[in-house]
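Dumping the structure here so I can ask a few things about it.
What you see is the complex with one protein chain gone and the rest in place.
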Amino acid sequence: MAHDAEHHDHPDHLAHHFDTPKQQFEAGKLGMWLFIATEILLFGGLFVGYSVWRGNHPELFEYSSHFLDTTMGGINTAVLIASSLTMAAAVTVAQRNDPVKQDKRPILILLLVLTLCGAAGFMVIKYFEWTHKFAEGWYPGVKYYEKPSDKSHTWDSHAGVIGVEMTTIDTVDGAPTRGDLGLPDTVTVELPAAAPVAVAPDHFLADKLAAVYGNDDAAHAGDPHGADVTTHDAKHDEHEQTHPLQDPHRPRDAHIFFNIYYMMTGLHGIHVIIGGIVITWLLIKSFRGQFHRDYFTPVDLGGLYWHVVDLIWIFLFPLFYLIH
Amino acid sequence: MADNEHNPLHAHDDHGHGVGHIVPIKLLVVVGVVLLILTWITVAATYFDLGDGNIYIALAIAVIKASLVALFFMHLRWDRPFNGFIFVGSIAFVALFIAFALTDSSQYQPDIKEYRITSDLKGGDSVDAQKKLEETAAQLQTDAPSAE
Partner (left out) sequence: MSAIDTQPQTPVVVDNYLNHTKGVLSWALTLDHKRIGVMYTISVLLSFFLGGMFALLVRTELIAPGEGFLTQDQYNQAFSLHGAIMVFLVIIPSVPAALGNFIMPIMLGAKDVAFPRLNLFSYYLWVFGAIFFVVAMFTGSLDTGWTFYTPYSIDTDSAMSGVIPALTGAFILGFSSIFTGMNFIVTIHRLRPPGMTWFRMPLFLWAIYATALIQVLATPVLGITLLLLIMERAFGIGIFNPALGGDPVLYQHFFWFYSHPAVYIMILPGMGIISELIAVHSHKHICGYKFIAFSSVAIAIFGFLVWGHHMFVSGQSPLLNAIFSAITFSVSIPSAVKMFNWLATLYKGSISLNTPMLYALSFMFIFAIGGLTGLHLGTLATDVHLHDTYFVVAHFHYVMMGSALIAMIGGLHHWWPKITGKMYNENLGRLGCILVFVGFNTTFLPQFVLGSQGMPRRYHDYSNFLPEQVELYATYHMWSSIGSYIMAVGFFLTAGYLIHSLFAGRRAPANPWGGRSLEWQCASPPPYDNFAVTPSVGDCYDFSVLEWDEKEQGYRINEEARRKQAYPGEVADRSGAEKLDGD
């Protein structure tokens, strides 16, 4: 054993505490699988939230799912599967690359670039999906229950975003109402002044919110102007049907669906971005010709991570987009 | 892990083909195509209304797709069984968590419904938004200390 160890060439990429490259490779692989297990449990928590809400309130999901764009989701699924395929192929190519001749290096680089394009494409589509949802009024969190709580607020003219294209997300507005709520500042949405529409707040939720977040705000909300707007707005019947908050068929707590959706796709999106960074790093090392049949562990492990991102999306897609 | 394998003649094997399984590109492409077809099927399946059946079909297809990715793209088919065990084990723990949380929450749903009905009634006529707001606020204010 000792004799062998001395004759065993100890290449640069073999750390001092490992005896053989095989041992090092398998340690890395086991480590990655354990990390994958932690990722599954991290997302698992969100799947628990999903199951509890879907199990007890299926109506939220049946109603809200229609607001998601199945085509976009489907395209994104295809994009991720394709990039997973190129990533898996990249591992194979790296395993076949000759350390000296570097014969497979161009293909390896090409495959990694394609994978990276997949990641970028996914995020671009996701961006459009999210902004589209915002434009429809499905904001995440408390912003969803925004209501005319302050007269000076521009609510009357264009607070609603009903059926109007959102043009810019402009400034951070330190509106006093948000301060009163003890919440972070909001992003105001600038809209053409030609859209004089207002939104009825979700009475029940908004009221509870006001009560919970302090007297001041409750007083604001009880202000006759606020009440004015809500009654006045009932006349805008054309827009009522399109805005989620005004849909009479909207089940109570429909926002929970969207918040779970934003949490899950958001966390998934963060993982896509991290995956993109990892692939970029692999790409840089591939340019330098550092991966070959004797040393390809990073490609393999990076690939495993990327497949997990794909795996999670494989479940997210039917669970959110395909509910009837 | 037996050390007598490490004799210098075979050392090269250890570095190259001995480490990790090489999956042929053709096989990967076939799996990729199958995955895309399954995606198409799962979307198509939603156009048929099968009641509760839809979600089971969607989930079954998702499980098949996930297994394909894990077995072929992630090399689990050729990997050490323990790595697969970790993977399946972590999913089992999620399932355990879901099972308990779902059982519990479905048990107390009736209480929540009952509470909501009574509190809505206390909230008054929904046409009179102002009155309802004040009453709900008052209600919550009085409830608040006991919530601690």
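As written, the chains take the letters A and B, and residue 1 is the first residue of each chain.
In this text, contacts are C-beta pairs under 8 Å (C-beta built on N, C-alpha and C of every residue); 3 or more make two chains touch, one makes a residue touch a chain.
All values derive from a computational prediction rather than experimental measurement.
Chemist: In the full complex, which of A:L46, A:A119, A:L304 or A:L322 touches the chain missing from this view?
Modeler: Hidden-chain contact among the options goes to A:L46.
Chemist: Which of A:S64, A:Q95, A:N259 or A:T297 touches the chain that is not shown?
Modeler: Answer from the full complex: A:N259 touches the omitted chain.
Chemist: Go through subunit A and note every residue touching the omitted chain.
Modeler: Looking at subunit A, the ones touching the missing chain are residues 1-2, 5, 15-19, 23, 26-27, 30-31, 34-35, 37-39, 41-46, 48-49, 52-53, 140-143, 145, 182-184, 205, 208-209, 211-214, 252-253, 255-256, 259-260, 262-263, 267.
Chemist: On subunit B, where is the contact patch with the chain that was removed from view?
Modeler: 1, 3, 82, 89-90, 93, 96-97, 100-101, 103-105, 107-108, 112, 140, 144, 147-148
Keep this in mind: only the chains that are shown with their structure count from here on.
Chemist: If you average the CA atoms of subunit A and of subunit B, how far apart do the two points sit, in angstrom?
Modeler: 15
Chemist: Note which residues of subunit A are touching subunit B in the complex, please.
Modeler: 1, 4, 7-9, 11, 19-23, 25-26, 29-30, 33-34, 36-38, 40-41, 44-45, 47-48, 51-52, 55-56, 70, 74, 77-78, 81-82, 84-85, 87-89, 91-93, 95-96, 203-204, 207-208, 210-212, 215, 218, 221-222, 224, 227, 230-231, 293-294, 296, 300, 303-304, 307, 310-311, 314-315, 317-319, 322-324
Chemist: Can you list the subunit B residues touching subunit A in their complex?
Modeler: Touch list, subunit B to subunit A: 1, 3, 6-8, 11, 14-20, 22-25, 28-29, 31-32, 35-36, 39, 42-43, 45-46, 49, 54-55, 58-59, 61-62, 65-66, 69-70, 72-75, 79-80, 82-83, 86-87, 89-91, 93-94, 97-98, 101-102, 105-106, 109, 120, 123, 126, 129-130, 132-134, 136-137, 139-141, 144.
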